[in-house]
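Just one protein chain is left out here, and the rest sit where they should.
Up next is subunit A:
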Amino acid sequence: MAGMTSYDHDLPVPGESPSIVYDPNHVPDSVKSFVVHMYRHIREKNVYEIHQMYENSFQSISDRLFKDSPWPSVDAVAPYVDNDHVFCLLYREMWFRHLYARLSPTPKQRIDSWDNYCSLFQVVLHGVVNMQLPNQWLWDMVDEFVYQFQSFCQYRAKMKNKTEQEIALLRQYDQAWNVYGVLNFLQALVEKSMIIQILEQEKEGLEQFTATDGYDYSGGSNVLKVLGYFSMIGLLRVHCLLGDYHTGLKCLVPIDISQQGVYTSVIGSHITTIYHYGFANLMLRRYVEAIREFNKILVYIFKTKQYHQKSPQYEQILKKNEQMYALLAISLSLCPQVKLVDETVNSQLREKYGEKMLRMQRYDDEAFALYDELFSYACPKFITPAPPSYEEPLVNYNQDAYRLQLKLFLYEVKQQQLLSGVRTYLKVYSTISLGKLATYMEVDEPTLRTILMTYKHKTHSVDSDGKITSNADIDFYIDDDMIHVFESKPAKRNGDYFMRQIVKLEGVMTDIDRIKLEFVRKCTRLKSSSSILFCPCRRASAELNDLSHVHSASTNTSFQSHRSRALVTL
């Protein structure tokens, strides 16, 4: 590591308390330069440069100098940035995020980070912030806020081995990472930013938000609006952590996930949105909806992950990718609709879970163990939001929430146990009498009737408006004692596909027109610089004064060859 400045203390081993050998007041030159430039770019609203520094410089300096220790303290860098209050809050936010990522936060650091978020969000909510920050950064703030909340709940729930000091600290700072505080901040950001109204008005053309990726081109700030937008996704996430899937999905309603939007402008936000949306739908038994969305995002990740290899989010992207394959395997085992899945995703799925899915559909003890395994691997890190009881005996209750969700999920799977047997027979017959099927399935007729009704109930999901949709690929009706089987295809969503292609084609046509215009401009410019020029189509140069001398793509002479020859002449 040649060329480094004099930062030559022993770096602490990860996991050890960093305060032992780390000097928080030492500011290496690269950090000095980093904060000075970052501060200037923020004042000048140079979003591109801010983004470069945030994504790249911060990472490379962290890798070089702060692999195992925190960045210099905010007090040490403040003098270089005019002690700017807001910049210091932003710096601290990044400081804590780096700490959580590379080291283990101490209890006091957890509480200090909460304080910093409070201050930062309050500044934003008061509307006095006049910056434009990159969407990546704003997403990371909300994402990290929820992550630290989840991490704190997990930490707090492990009471068994807490020292007296830690317990005293928890009791003293009982407001830190309080669930009411977290939810109310997110809610306040949504409300104060008026983002829901903005999105509504955008549909009627009265507002611009998605079109500008949330950025404000009229001299204002994007921070409150975009934080408000991402907070809706934050609320979805928190509600899933609490086990309230219905309300989580309600929080996401203003965002139309069938379209591109600001949520797709940052890959982390795109993935988090769809992961939680899909998971919530899975728990609500809306299997077709979950499968559709998981399929779409997995195709997207497959096509684009190579572009994110160098980014700090890469590991997270891969992890969520794997988890969503597991959730897709679960969804398809409960609701076999393989036609909804793209070929690329299907082949990946076969590779990762083909064997397991076959075994899961047998619904024996081994199958339940597999459902357990996949669910536990892929589910969110559920939390118990209530503060601990400080009475003896102190217990660990950090697993309680997860255990409850798992138990209820497996209970649902068990209720669907007999359905795959029914399906096997329905696939083979177009009509069959109840008596015969009962004999094959080795049950009596009344039992068979209940099994068939269960099949109908479980395969017809109810959405939040009370509408019933069939999730079944194989369906039937009964006429007295005769079962008539029919295939039930879910609607193919061709409309969206055609819309996208129309817009794409329009984009290509616009590009062609732009190239034509550029070409003509080049011709006229060179002509005015007195070199004799004529278009290879043999018309006289004088005619090039007339900008209408443009070759349409539809004239006989090939436009391409004109252009290339013209360029040679130029």
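Keep this in mind: a residue touches a chain if its C-beta (ideal position, glycine included) is under 8 Å from a C-beta of that chain, and two chains touch if they have at least 3 such contacts; residues count from 1.
To be clear about the criterion, contacts and distances are computed from a predicted model.
The chain not displayed here is annotated in its UniProt record as "Eukaryotic translation initiation factor 3 subunit K", chosen from "Aspartate aminotransferase", "Vacuolar protein sorting-associated protein 51 homolog", "Eukaryotic translation initiation factor 3 subunit K" or "43kDa postsynaptic protein".
Residue A:Y245 is the one among A:Y245, A:Y263, A:F294 or A:Y363 that touches the chain missing from this view.
Across A:D68, A:D84 or A:D400, the residue that sits in touch with the chain not pictured is A:D400. Listed by residue number, the positions of subunit A touching the unshown chain are 179-180, 183-184, 187, 203, 242-247, 250, 259, 283-285, 384-386, 400, 403-405, 407-408, 412, 415, 446, 449-454, 456-458, 460-462, 466, 468, 470, 475, 477-481, 486, 488, 491-496, 499, 502-503, 506.
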